[in-house]
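For this view, one protein chain was removed and the others were kept in their places.
Then we have chain A:
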């Protein structure tokens, strides 16, 4: 498996973007179970309204919008995903300085350790 490599913190004053997440003990349901429940709920609501037998159907325009709604939502989510990933890709920082600094530190560390008796 890929071994990630070395880490170096930016030496700029810490702009810690903390997002402290508060205590929220989540239900014992797995994420999969949550999704299935959610989908089942929405799915049955949609089916009840959109596929209802004549007589119980909601008014015309509403029904027309309701029928393709799942597909619309899927496409909307797809667009959102592409936009989000694209944005994040574009704003992915490159740490030139950090890399240079790391090299410097490695040099300094090597020299220091050699002084202390480390043999490579």
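In this text, contacts are C-beta pairs under 8 Å (C-beta built on N, C-alpha and C of every residue); 3 or more make two chains touch, one makes a residue touch a chain; residues count from 1.
Throughout what follows, contacts and distances are computed from a predicted model.
Participant: Assign the chain not included in the display its UniProt protein name, restricting the answer to "Glyoxylate reductase/hydroxypyruvate reductase", "Dolichol-phosphate mannosyltransferase subunit 1", "DNA-directed RNA polymerases i and iii subunit rpac2" or "Translin".
Facilitator: "Dolichol-phosphate mannosyltransferase subunit 1"
Participant: Residues of chain A in contact with the chain that isn't shown?
Facilitator: With respect to the unshown chain, the touching residues of chain A are 1-12, 14-26, 30-32, 81, 84-85, 88-89, 92-96, 98-99, 102-103, 105-106, 108-110, 113, 116-120.
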